[in-house]
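Here is the structure we will look at.
Of the protein chains in this complex, one is absent; all others appear in place.
And now, chain A:
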Amino acid sequence: MEDDAPVIYGLEFQARALSPQTAETDAIRFLVGTQSLKYDNQIHIIDFDDENNIINKNVLLHQAGEIWHISASPADKGVLATCYSKTADSRVLRCAAVWRMPEESEPGSHESPDDSASTAHALELLCDLDHTAHGSTACVAWEPTGDGSRVVSLADNHILLWDLQASSRRAVLASSASLEGKGQLKFTSGRWSPHHNCTQVATANDTAVRGWDTRTMSQIYCIENAHGQLVRDLDFNPNKQYYLASCGDDCKVKFWDTRSVSEPVRTLEEHSHWVWNVRYNHSHDQLVLTGSSDSRVILSNMVSISSEPFGHLVDDDDLSDQEERRPEDRSQEPPQDGAIATYEEHEDSVYAVDWSAADPWLFASLSYDGRLVINRVPRALKYHILL
């Protein structure tokens, strides 16, 4: 079965930040933030037309500085948060802010994207997540469900919980906690768990993964030495509570049960360099996407620890048109855990990968040289999961 060719989009600048537009469930849309020290940075809104395999882009100016991290509000598709750095007085400051995209620049309304940056609209600043007291912000995470009024930001060794008020015009620090210990402790990444009524946040610092309760801002669990080296990213299984994936500089992806953290449930070692990103598919959590600085994106199928270990249970109605395919599918061996596809379209380190919020079979990856690649899950696998 011929898979669709990947769609490649080139940015002019280096880029590290990628996020799906979480609140948008119809169109396949990704947000990409650029890194440039010399020019105004941009946020590219990449709109992918699945049927025609065409990319439409919109460019918004992000004049505050180069973007290190971007995350879209789960409630309002016009709202997003970025972590950016600005250089001032020969110092680099890492800040975070919540922005609103200008109405007219939302894709669809803007039919003829203009190439020149001067005509591009700028983002509208909603509020700053004031960080000066706490150090430079590494990451901002929205509460996954709810009205998009709660945000966690990680600044150096502090974890800060913000309440956004007055349609996000004002950010109030609701509570905070900090990591104490010897040496310079710095959070590198954090994710908000979609389970437990969104009361848990997991963070990564150095080689440890920690879980936090947002109600008390206290540590729930801690996986010391989760990875041999720096932990780069983590993600929660969207369908199976307590399950957590982490990746790091030891080239490994590890899957944890947060109730028993002494040993990982599974370990994947497919990449040949640091793994920067790990993402569970939102619907089919056996599909795990990882991006690495070996320039590869790897799609893994972790059937045995997914919420659908014995295949997807579907109604017979769904199968009626595929009736003749069933027997051979049933006779197949259950797939093994492990990598199922390696995507090598990138030439440089891949620092960000993510699934589309709208189409569970589609994902984007971004490499440092500004190349955005949109790929699909191999059809054979897709049908295998569906049938």
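The rule is simple: a residue touches a chain if its C-beta (ideal position, glycine included) is under 8 Å from a C-beta of that chain, and two chains touch if they have at least 3 such contacts; residues count from 1.
In this section, contacts and distances are computed from a predicted model.
Q: Suppose you had to identify the omitted chain by its UniProt name; would it be "Vacuolar protein sorting-associated protein 51 homolog", "Trm112p-domain-containing protein", "F-box-like protein" or "Protein kinase domain-containing protein"?
A: Spelling it out: the chain absent from the display is recorded in UniProt as "Vacuolar protein sorting-associated protein 51 homolog".
Q: Based on the whole complex, identify which of A:Asp47, A:Asp156, A:Asp294 or A:Glu345 touches the chain you can't see.
A: A:Asp294
Q: So which of A:Ser71, A:Ser85 or A:Asn281 would be touching the chain we can't see?
A: A:Ser85
Q: Please identify, in ascending order, the residues of chain A that touch the omitted chain?
A: Here the touching residues of chain A are 10, 12-14, 36-39, 85, 87, 90-92, 117, 207, 225, 228-229, 250-251, 272-274, 293-295, 344, 347-349, 368-370.
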